[in-house]
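Quick one: the structure is below, questions incoming.
Note that this complex is displayed minus one protein chain, with the remaining chains in position.
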Amino acid sequence: VIMTRRIIALLTDFGTEDGYVGAMKGKILSIAPEANIVDISHEIMPFNIRQAAFCLTNCYAYFPEKTVFIVVVDPGVGTARKGLMIQTTNHFFIGPDNGVFSLIYEKEAFNSFEILVDTLPWEVAATFHGRDVFSPLGALLAADKSINRFLTATKRHTSFVRPIRKVKKKRFHIPVVHIDHFGNVILNFQRKDFSKMKTKKFGITVDDHKFGKIHNTFGEVSRGEFLLMWDSSDYLQIAKNGGSAAKDLGISTDSEVGLAL
Amino acid sequence: VIMTRRIIALLTDFGTEDGYVGAMKGKILSIAPEANIVDISHEIMPFNIRQAAFCLTNCYAYFPEKTVFIVVVDPGVGTARKGLMIQTTNHFFIGPDNGVFSLIYEKEAFNSFEILVDTLPWEVAATFHGRDVFSPLGALLAADKSINRFLTATKRHTSFVRPIRKVKKKRFHIPVVHIDHFGNVILNFQRKDFSKMKTKKFGITVDDHKFGKIHNTFGEVSRGEFLLMWDSSDYLQIAKNGGSAAKDLGISTDSEVGLAL
Partner (left out) sequence: VIMTRRIIALLTDFGTEDGYVGAMKGKILSIAPEANIVDISHEIMPFNIRQAAFCLTNCYAYFPEKTVFIVVVDPGVGTARKGLMIQTTNHFFIGPDNGVFSLIYEKEAFNSFEILVDTLPWEVAATFHGRDVFSPLGALLAADKSINRFLTATKRHTSFVRPIRKVKKKRFHIPVVHIDHFGNVILNFQRKDFSKMKTKKFGITVDDHKFGKIHNTFGEVSRGEFLLMWDSSDYLQIAKNGGSAAKDLGISTDSEVGLAL
């Protein structure tokens, strides 16, 4: 029989040309020689926590049980920001507590643990937790070794997701969660939220623009027109056929849009 | 004993930062946990079918027997374009029927099968066949499971390769098959075609430019001069030392050049 090799999936903003991803891979394989390292991406825009979170949410659910995701988009490394291990029903997530796991918190039941960096019995460079904290802990997990002694349960973790606000009867404000590099505006409004409403009638308003229909493809509207679509993670997005919805509607990640039922 | 793990080689134009490649990898490993996933590239220019075809032809022959190639450069996803499984003597190729396998048809004996998407007993998103059609079928193949029930033999498949045309005795028109990102013009004329001619004398003409010799390296001509060379897949190419042959000769992928023997 062949034992199935455990998967460690890597997601960083390091690029590859400086060798930092190589250092993480080397360290992982030194601890867990049979780990199956899978690159999700190393091309996240530097420090773009929201892009990393959306990249992760677009793929994590497809991975086998017990996959360990190591996410290193970490502008706060060297400061007091915590490190986290998040355990969901099927998966483990390891990385900084800066919001990269925001969408996991929205979609999964989970337990969260703070990494007690001071308890690690090996050398840790203050500026490279990807190599010295997250990779070795992920490798130990993948090698089926307990890391409990380096963790403590925590209830506090950072998220960039702001809740939908009810402003009056049948009137809500929906915050933006992400603007992708095409300028599509992703809203904190999931397909399952819509199902719960048990209505097909609704209106999204952005200043003077009103949307009452959810389209399936860009091609259903003319070039230059705005539209609503579900994105690949089932979040509602405002898009523009042939342009940037965010730019042309003056929307930032701090914005909210109106929802009327 | 160790059983050799089957290889699934991936070639897409997705980039990695949106998580779509990650979703394909997760799905493959959920079906075929022991598959050896190999990245060929995810940096094909968006929708550039010819670039994908040349990337594939530069590498496929070196892979072990039974390697499964999944190619997802798929501008037509969501339309009625077919999906294909191409079986050659040594390899399997899975992807859309849009020409990405054009050069495999030129170089290999093969059987071709249309994928009957409607028969797949799992959910398929209309806009992501890479994740929901090609990856699971490739994973099943790599896990040595039959996918015949999802296939039907077909004789029709799309190719961007136009044939060499005889225009009169010892006069031919050779179509362009690709212009690479250096502006090299790759012609539908392979080294084996040249061998068959059993002559060393020939002339390629592009407007006023005449070429009668095939060089081995750029360095054999002066900077700014045009030359003929065999490319790494043994196709004849027109290049320019220090410039773009396509641009400076006014050649597009619709062009033909003259061949006189």
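By letter and in written order, the chains are A and B; residue numbering begins at 1 in each of them.
The rule is simple: a contact is a pair of C-beta atoms (placed from the backbone, for glycine too) under 8 Å apart; a residue touches a chain by one contact, two chains touch by 3 or more.
None of these values were measured; they are calculated from a predicted model.
Visitor: For a quick check of understanding: of B:23, B:56, B:151 or B:239, which residue touches the chain that isn't displayed?
Guide: Checking each option in B:23, B:56, B:151 or B:239, the one touching the absent chain turns out to be B:56.
Visitor: Looking beyond the chains shown, say which of B:40, B:84, B:133 or B:206 touches the absent one.
Guide: B:40
Visitor: On chain B, where is the contact patch with the chain that was removed from view?
Guide: Chain B touches the chain not shown through residues 2, 4-5, 7, 9, 11, 36, 38-45, 51, 54-64, 67, 180-181, 216-217, 232.
Visitor: In the complete complex, which positions of chain A touch the hidden chain?
Guide: Output for chain A: 2-3, 15-27, 29-30, 33-34, 37, 39, 78, 125-128, 131.
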